[in-house]
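For this view, one protein chain was removed and the others were kept in their places.
Read from first to last, the chains carry the letters A, B and C; within each, the first residue is number 1.
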Amino acid sequence: MNNVLKWFTRDSFILPVVAIIMGLILGGVVMLIGGYNPIEAYGALFTKVFGDMYNFGEAVREMTPLIMTGLAFAFASRAGLFNIGGEGQFLVGMTAATFVGVKFAGLPIYLHAPLALIAGALFGGLWAAIAGYLKAARGVNEVISSIMLNWIGLYLANLIVRQFLLLKGENRSVDISESASISLTWLSELMGNSRVHMGTLIALVMAVLFYIYMWKTKQGYEIRAVGYNPNAAEYAGMHVNRNIVKAMFISGMLAGLGGAFQVLGVFQYQTVMSGSPGTGFDGIAVALIGLNHPFGVLLGAVLFGTLTYGSAGMSFAADVPPEIIRIVIGSIIFFIAAQGIVRWILKPFYSKRKKEKVL
Amino acid sequence: MDLLTIGQIINTTLVFATALIFASLGGIFSEKSGVTNLGLEGFMVFGAFAAGIGAHYAQEAGMGGTTSAWMGVLLAIVLGVMVSLIHAVASITFKADQIISGIVINFLAAGSTLYLVKLLFEGSGDSPLVQGFSKFDVPLLKDIPLLGEAFFKNVYPTTYLAILFVFLTYYIMFKTPFGLRLRSVGEHPSAADTVGVKVLRYRYIGVMISGALAAIGGAAITLTTTGTFSHNTVSGQGYIAIAAMIFGKWNPIGAFGAAVFFGFSQAIRNYVQLFEWSQSIPQEIIFMLPYLLTIIVLVAAVGRSSAPSALGEAYDPGKR
Amino acid sequence: MGAATPVVELKQITKRFPGIVANDAISLQLRKGEIHALLGENGAGKSTLMNIVFGLYQPDEGSIEVNGKPVIIDSPNRAIDLGIGMVHQHFKLVQPFTVTENIILGSEPTKGLNINYKKAAAEVQRLSEQYGLKVNPHAKIHDISVGMQQRVEIVKTLYRGADILIFDEPTAVLTPQEIKELMIIMKKLVAEGKSIILITHKLKEIMEISDTVTIIRRGKVIDSVKTSETNPNELAEKMVGRNVTFKVDKKPATPGANVLEVSKLTAKNKEGISVLNQLNLNVRAGEIVGIAGVDGNGQSELIEALTGLRKVESGSILLEGKELSNHSPRHISESGVAHIPEDRHKHGLVLDFSVSENIVLESYYKAPYTRKGFLNFDAIKQQAKRLVEAFDVRTPSIETKARSLSGGNQQKVIIAREVDKNPELLIAAQPTRGLDVGAIEFVQKQLIAQRDQGKAVLLISFELDEIINVSDRIAVIYEGQIVGEVLPEETNDRELGLMMAGSTQKRGTAHE
Partner (left out) sequence: GCGSKPKEETNAGGDKGGTPTEEKSDLKIGMVTDVGGVNDKSFNQSAWEALQATETETGTAVKYLQSKSDEEYIPNLNEFVKGGYDLTWGIGFQLADAIKTVAEQNPDAKLAIIDSVVDAPNVKSVTFAEEEGSYLVGVVAGLTTKSNKIGFVGGMESPLIKKFEVGFREGVKAVNPDAQFISNYTGAFDKPDLGKAAAATLYNEGVDIIFHASGATGNGVFNEASARKKQGQDVWVIGVDKDQSLEFGDEITLTSMIKKVDEAVKRVNKEVVDGTFAGGSENLTLKENGVGIADTSTANVSADTLAKVEEYKEKIISGEIKVPTE
């Protein structure tokens, strides 16, 4: 209990919270300048998300893939890798899940859905592992290779959908078979048909597993050591290259699983896409808001998802252009990153607190 | 393939490469000073936006096509520098993580430019069409076989400007005191500090030049390619510019080469479609080509990383 | 000159860092033309004080006078204007730049808009000739020896017209030959009217070259004495606050069977040049073999080959008869080799890990630290507590990040970890570099204790004194080969120095 209290008064809790508040205020100022009423706008935003079960369910649906791509980025970060390729891994995972979902029809439900999920994770992981391998074996900077793999992933996804899975006359794949779906139909019906699915639960489990793996296991210890100081890790007998590939693989698995959720839980099919959905890039922001910690990522995804999903309500009810939410999110990340600014603003409060502590 | 076609491919390549050249040079200025710049994309977006509205209002004010286009470039530079200060303040003064700060720029760019366009143009999602720069031929030189077609016919002033900036950047970086100091600040800030080079000041300047150049790159897209600014005017080219900078090993000539390579691999994806045999391969494979090619070249041609040693680290005189 | 105003006078300088008073009302006078030594334990506050003089830190209290005039030194620029130059403990050189570029940085001669490299190089040449500082103006820093890098640092200060030079532990990284050269240079500098503040942990150097010594302990000045009126024992006692024995007392060695047998070992360096050429070496149980040699003769590569960090081209490395060459670091470590690395920040520690995490850096995967893939924190903490206590690591807690420990205590963490492995062979590379005499004593005692337990110890050090005092047998390395072996009782600095220069080798040409 005491621990919990300490948690709330720690800098790592207070600073992000203040940063969020400051980001919201800044967004409000921008709205005022544009001639909009920020109170009304934020009101509409939060009403949209929390006003009824349907929209709440949909907001959760919005958060779920963000959790996964956020975890993916955070995981690689812990190994000292900058995985900007979440986007491509997400797409490849999505495609693998669609493929299994469509082609392996006839499997019983307890096999089909898990198999499709595993395929998504596996191929997302392999996609990322390419970048990991190129870095480990050839010293290719993972930032460039992942950027390239994002594009290749997009076209590969389209290629597979169009060549193997196309629904005739349409620009999308045929539906996955019922047995591969991870929709929670009963819950969905309870929540006004919002597209809630099992993926959300899996995402939460993944965050916990991430935490345990990274801080409680031998392998996590290795990955962190490699992330902080590859030289010392090598000296201590760890396989640096193997850990780089492994970290990328796991990172990609998380992103790929996120992609699989979208197909198996939300859409039940995959369209031919003209551009990538952006969930991978948003995941970077989510991870940054969450300070690359799995539980932080959960909160980051809740925040990011609430803001983006709610922005539709904002523009619907208060006529505020939804783009403003990008400014708000940008500002929040800015204040979280530039903690110096927050500290500076909090200075008066801080010195007071210090004094209290001394007493 | 005849000489004419080759010349034309080179010409198209250069048009594609122009924005990338500017932005990757911008990246070099920032990163050579030790500040990671993942915000190139954002700077380009701001530049493209400023060029769109700048040229529009200049045209409204009665200026001719080219003059108004230059006004657009000017506004892009101003806005690029202003926005770069956000990155500078956060990452240099307040020692924020430079990667995060760059990503913040991208978020702000995506949000605020579109918001502003909507405010300025009655809810429209893009800025009004402007004339932009026109292509021109260089007399006499244009008749040289191959070279004429490639470099002196149907060219935009921005392409020449970009090439000029490559050499200018090289000169500044490697021949002037300013360049020496800028590089020293990115390699070993405390060494620079102890000989009286103002580390933070040089980093600010590096980031500001970066903002200006990347913004010119964005402006070049609006003023030569799209004619308007909308949310997808830049669409990821800032990231490609980062790749070009890394690929070119933070050297202006190298980055130029890499940008041209990216431009080329984009250009050929259209040319490939002209061939009969291309009809039998799925389009996606052709679209993948530039990116696959990049990875292959990267794998074949890697060497020691030549990133500035202090890249990404905030300078803290007290830290050892 | 005794009555003249001091060139630098520090008055009651106080500097606080969070939780510590690094300088506590320190006063100090530097006279013109003198070499003033500053002595103190690790963390005593020497570097801090000098950083204040050089404008890198601002004092919280106190004032500074230069040539009798009160000054505020708020930046290195200001210090340079006042004629103060500093050669830092960790060189402030830009690796990919040339010597000339490093020297002129910040005050470049120009021709039009361009840097006038011709003029710059000529000026560098002139300065280096005037003071006998051999530097190659066109070489890149990463291609030149540590000794030359230091000379570049000196030329840098002279180029800026410094009259007051501060040297922070200049000899910690130099070979005996280079140290000798540096001493000559310093003497030349004072002869030309410059004044020098010298920080060093080596009492021998202080006795040899300084005019005055100021001793600092825990941020306070303990005493300031004329060198001619003191002796090393007195200095050491003042500094540490207790008696320090310099002669490491050890029982005669009783060597047993061969533990390490290296034969015809050949390996290449990063650039693919052969740096170990058919090297032969053996270390027996219960003895310390010291490797003496000038930096760059293959020491680092030898260690890396022995520990599995570098590929062996040919030859063999036998540990108790088992072949180790080209095995993984982990395999070698498990076979019973422990290694105190040369560069503690690069290889020895994960600075962002806690002390306890660093303690298990090489054993984390074994029981009891890992059970079924999960870390066993109780066991790890227990081990960390035990070692922190046994080796007297001064740290606020075992959860403290290694980064915030002092150099000496960081070294203790590494030694604790390595020694506790109970290895057959302990490789110690530069184990006392940069440590104060108290810490050095501790480290050396640990090495000897290992030997006394019947372990084989391989010591690589540039400090001849250390080699002579600690080793039971000395092997001299030159151009990738062991060119001779001597017993410490039967040799001296001079003979070793000559051997290290390759003079016993027929094909070796002594450079002088």
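Rule of thumb we're sticking to: contacts are C-beta pairs under 8 Å (C-beta built on N, C-alpha and C of every residue); 3 or more make two chains touch, one makes a residue touch a chain.
The structure displayed is predicted, hence computed values, not measured ones.
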item	value
Among shown chains, those touching the left-out chain	A, B
Among B:F22, B:F165 or B:F287, residue touching the chain not depicted	B:F287
Among B:S68, B:Q98, B:T194 or B:Q266, the residue in touch with the chain that has been omitted	B:Q266
Given A:I118, A:V272 or A:I345, the one touching the chain that is not displayed	A:V272
Absent-chain contact - pick from B:S184, B:T224 or B:T294	B:T224
Touch with the omitted chain, as defined above, among A:F50, A:F316 or A:W344	A:F316
Interface with the undisplayed chain - residues on subunit B	5, 8, 11-12, 15-16, 116, 118-120, 122-126, 129, 132, 134-137, 154, 221, 224-228, 230, 232-233, 235, 237, 266-267, 270-271, 273-274, 283-284, 287
Interface with the undisplayed chain - residues on subunit A	33-36, 54-55, 58, 61-62, 155, 158, 162, 169-172, 192-195, 262, 266-267, 269, 271-272, 274-275, 277-278, 308-309, 311-313, 315-316, 319, 321-322
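Methods note: only the chains that are shown with their structure count from here on.
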item	value
Chain centre separation in whole Å, for subunit B relative to subunit A (CA means)	29
Cα-centroid distance, subunit A relative to subunit C, in whole angstrom	47
Multi-partner residues of subunit C (each touching 2 or more other chains)	none
In the complex with subunit B, residue positions of subunit C that touch it	54, 56-57, 75-77, 80, 86, 88, 90-97, 101-102, 104-108, 110, 113-115, 156, 160
Subunit A contact footprint on subunit C (complex, rising order)	307, 309, 328-331, 333, 339, 341, 346-353, 357, 361-362, 364-365, 370, 373-375
Residue ranges of subunit B in contact with subunit A within the complex	86, 89-91, 93-97, 99-101, 103-108, 110-112, 114-115, 118-119, 123, 232, 235, 239-240, 242-243, 246-247, 282, 284-285, 287-288, 290-292, 294-295, 298-299, 302-305
